[in-house]
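Left out: one protein chain. Kept in place: all the others.
The chains carry the letters A, B and C, assigned in the order they are written, with residues numbered from 1 in each.
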Amino acid sequence: MKKRLSPDGHFEPEFVEGVRAIFEEKIVFNQILGVKLVDITPTVVTARLPMRPELVGHFAYNRVHGGVISASLDALGGVACLVAKAARHMDQTPVHRLDFFLKVGTIDLRIDYLRQGIGEFFDMRAEVLRIGSRVGTTRMEFFDPDGHMVAAGSGAYIVS
Amino acid sequence: MKKRLSPDGHFEPEFVEGVRAIFEEKIVFNQILGVKLVDITPTVVTARLPMRPELVGHFAYNRVHGGVISASLDALGGVACLVAKAARHMDQTPVHRLDFFLKVGTIDLRIDYLRQGIGEFFDMRAEVLRIGSRVGTTRMEFFDPDGHMVAAGSGAYIVS
Amino acid sequence: MKKRLSPDGHFEPEFVEGVRAIFEEKIVFNQILGVKLVDITPTVVTARLPMRPELVGHFAYNRVHGGVISASLDALGGVACLVAKAARHMDQTPVHRLDFFLKVGTIDLRIDYLRQGIGEFFDMRAEVLRIGSRVGTTRMEFFDPDGHMVAAGSGAYIVS
Partner (left out) sequence: MKKRLSPDGHFEPEFVEGVRAIFEEKIVFNQILGVKLVDITPTVVTARLPMRPELVGHFAYNRVHGGVISASLDALGGVACLVAKAARHMDQTPVHRLDFFLKVGTIDLRIDYLRQGIGEFFDMRAEVLRIGSRVGTTRMEFFDPDGHMVAAGSGAYIVS
């Protein structure tokens, strides 16, 4: 079977749609957060989070809760590991590759909070620094609408 | 004004109720999580999280989402810092001490995920390892109903 | 072959001596640090670091360098994972179990610095929070001679 990865490093629509469904729907709590996948490549995954009143931290400010950031970045890092692993198994069908996600689990996570997160939406990205047969490591960033980095993170994930 | 701290190291009901209101109500996203404060002492704060379907991670399992854990432990560590700082300022009124919380912010957070979190509720605790005039450091734990540690964490908080 | 673990949860002298040799001699940089293993049990490993002038951080203070702490705790956490894994394979010979160490590697590490480390020696411990077939997680502590916690840490290790 020939590689299904397109020349620009992107995946088949079926796989992309499957990753989106996992991230936005099958991970139930992500629906509460309301995070939406924007793009996936073998090493970088991006997403957007529309701000809503329920996501506020202390009511006296209008900032997004730190836990919303950590939860979103944790989930995005996991998806980045799934995608990075999938990119190494393009000989398998999209359905098989999507099943890898059932094996992905967060080992640990660090989040650095840099600035208050205020805005109508937030963009985030996860980059895979290393993907091995058992463990993947990612670095994540969370930006406000002006492009200021609100938080940075890193995570280790079991991938098998 | 004499110290209001009771001989067993606990705080006045007014202060305890104020901390509970901050944790359960004023931090808006904590209402989404549904975490409830159980007890506060100058060095340890405990809380309980009743499990609900919305808090699930991947729908194929019934596990609590890692982001629910990180968000809850982050918030609990912040409250532990508030309480530890308040314990050093018992000469101030409960209302003044509660205002300290407006200064508390997470600098960074680490969560180690140890086991899948399955159960009807989860108990958690945050212990203050150090409280300074500017920065506090806490260690947190998240347990399933059988007392197994599901996750451990540590956080640094700005407190002034 | 019957279990070689003694009733009090300790290991055979041959295994203990082998772990000591790995920690104090075969890990070359540990000789620079000068850390000495004190005791091993299946879940907790302890060590002691005699203070020396070369281990100082900024010369204006007499504090131990933060990197000495992180390096020592990193190494001790790895040994704790080795020992925890070995405790699950007591049907194998001590020599075989010691070979597990060749598979142990740090995935990531967090250190929280709590107080300045001043004293003629430092005691440290690493506790295994979870040992799996592929990944282990430990929590570490570093104490001054008066028993004050100077630093706390946590680490994830690949163990296979």
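Heads up, the rule we're going with is that a contact is a pair of C-beta atoms (placed from the backbone, for glycine too) under 8 Å apart; a residue touches a chain by one contact, two chains touch by 3 or more.
Fair warning: this is a prediction, and the values are worked out from it, not measured in the lab.
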Sole contact to the chain not displayed, among C:V19, C:I40 or C:L55: C:L55
Positions on chain B where the hidden chain makes contact: 107-108, 110, 134-135, 137, 154, 156, 158, 160
Interface residues of chain C (partner: the chain not displayed): 22, 26-33, 53-60, 65-68, 70-72, 74-75, 101-102, 105-113
In chain A, positions touching the absent partner: 110, 112, 114-115, 129-130, 137, 139, 149, 152, 154, 156
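The rule is short, and it goes like this: only the chains that are shown with their structure count from here on.
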Same or different residue numbers at the chain A/chain C copy interface, by half rule: same
Distance from chain C to chain A - Cα centre to Cα centre, in angstrom: 34
In chain B, residues with contacts to at least two other chains: 110, 112
